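With one protein chain withheld, the remaining protein chains of the complex are depicted in position.
Our next item is chain A:
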Amino acid sequence: MNSSDWFQLLIYVVALVAITKPFGLYLCKVLDTNGKTFLDPVFKPLEKLTYAVLRVDPRKEHDWKQYTIAMLMFSMIGMLFTYVILRLQAILPLNPQHQVAVSEHLAFNTAASFTTNTNWQSYGGETTMSYLSQMVALAFHNFASAAVGIAIAAVVVRGIARHSTKMLGNFWVDFTRISYYLLLPICIVYAVVLVSQGMIQNFKPYDAASIVEPFTTQVPKVDAKNNPVVDAQGHPVLVNQKVDTQNIAQGPMASQIAIKMLGTNGGGFTNANAAQPFENPTPLSNFLQMLSIFAIGSGLTYYYGRQVKHQGHGWAVWAAMITLFLAGVLVCWHYEAAGNSTLTALGVDPADGNMEGKEVRFGVFNSALFATITTDASCGAVNAMHDSFTPLGGLIPLFNMHLGEIVIGGVGAGLYGMIVFVILAVFIAGLMVGRTPEFLGKKIEPYDVKMASIVILVLAWSILGFSGWACLNKWGAPDPVTHQMTDGTNNNGPHGFTEILYAYSSATANNGSAFAGIGANTAWYNVTLAFAMLVGRFAMIVPIMALAGSLARKKLVPESAGTFPVSGPLFTVLLMGTILIVGALNFFPALTLGPIVEHFLMHVGKLY
């Protein structure tokens, strides 16, 4: 934890503060149907043309049900589209590596994953996906799912800002404007900047490089039909293979990476994600990627404050997010810098910290910072192996997802998730001061609490339910008698359990980062994870939309001296307390059985 790292953290926070207000102000224009932006000369004709083609009347607004149905239909058709392309990629163009069709369950998992802004990848990008699949089937969702998230956040903010109305905006208008005025232009500029750092953008077949030290490894023997050969006991037969060349993946990376970060998607072009030198060439590209993950989410809090005419409230929410973010960074960084006592005993220099699974270019601090940001923001891009973090260092990404991805959060998703906690905080505080709770002039009634409760319920049930199920089943767990690994994890004990918990946390929270270490590309994992992702996205959006509709219908109550203030340090602390008590602590028993036990065992020399 040296001074240059501290300085870098400071620069990061300062840069984040600096871009929050400009982004927020710009969002105000983008999310207003009649908003004027400096891009109007370019995009206004395109916007009008889009409405004409889609036969959308931009002046006609939707109530929450119409809006939700439009969004669900759009997402469903998009998911189907992606599924079809992945299944057909072998016969489609732009496939210089001749990638075969993606299997049914993997295609389903991937389509669900990209539709829900999760970008969980049960595959390695460069060994599975054709360029067409990457650019059309996947990158399309990188834009679309981000735009949907921002649109939903805008609706929730409108629900709070408006009163005595049912109308919450037009989904098609919001979607079009976010794509044209926000995501596309920024990504075009951003991609060019990334190319300047050495990121590649081409359609070439992969290069082959001769490696300096050829070596021999054992691989499973396959028969003519590409099926693994097994011996009499059912174990795979292994054969020796000499390795003297290495494939260097190529492709249109920069255009993908820009939206992957800005839209908090996180699905890597290559398997190594942001640790791959082409995907993350320089320290500056690393910094810009981290900053762009938070950019829109942070700006949305300003937009929120501006729209509800209470900028202090927007900043109070922002402050709660940033406090939780900094706490996460410091804990993760601390434990990563402290390293592994067992390895220290074997002669590893403790000053290096825990370098296992880290890119040497980034080191401990940038890996810890990246891991915290990517899990705070539901991005899921990684520049280090989370599986190799120390137990408590690895607990932070897990914990961030258990918060419900509300620390800045995924674009849009972070804000609307946070507003649920704001409402619960106001409800609890209201009861404490002896009034029917009211929030920015709206009375919080049973219906609102019901919807907020469903959101918390869905998160806990999906994560705990699916991971508990996986633990109890052969497909997810080691054989209880022989302790042999089955299809699932490669580790056992608390670490193996953490891998399973992480997978379902990442899927439900729509994060998409992988703890890895778990062989997720099996039919069971692919299907259950896909359902976890769909539940984590849409089973949350629907009650949140209902909440927005209910808030918008309410009459405005004037603020009185008895109204609980929703800005200032007291509120920020209360909000964080609600998040920790009502939200995160539901996962504490699970975390205890995973990273926390593993931490204690590490100190007595037992590693997993």
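Note that a residue touches a chain if its C-beta (ideal position, glycine included) is under 8 Å from a C-beta of that chain, and two chains touch if they have at least 3 such contacts; residues count from 1.
Just so it is clear, contacts and distances are computed from a predicted model.
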item	value
The complex's invisible chain, by UniProt name, from "Cytochrome c oxidase cbb3-type subunit 2", "Thiazole synthase", "Potassium-transporting ATPase ATP-binding subunit" or "tRNA 2-thiouridine synthesizing protein D"	"Potassium-transporting ATPase ATP-binding subunit"
Option from A:Thr50, A:Ser467 or A:Thr572 whose C-beta touches the chain left out	A:Ser467
Residue among A:Leu415, A:Leu440 or A:Ile454 touching the omitted chain	A:Ile454
Residues belonging to chain A that touch the chain removed from view	424, 427-428, 430-436, 441, 444-446, 448-450, 452-454, 456-457, 460-461, 464-465, 467-472, 477-478, 480, 492-494, 496-497, 500-501, 555-558, 560-563, 581-582, 585-586, 588-590, 592-594, 596-597, 600-601, 603-606
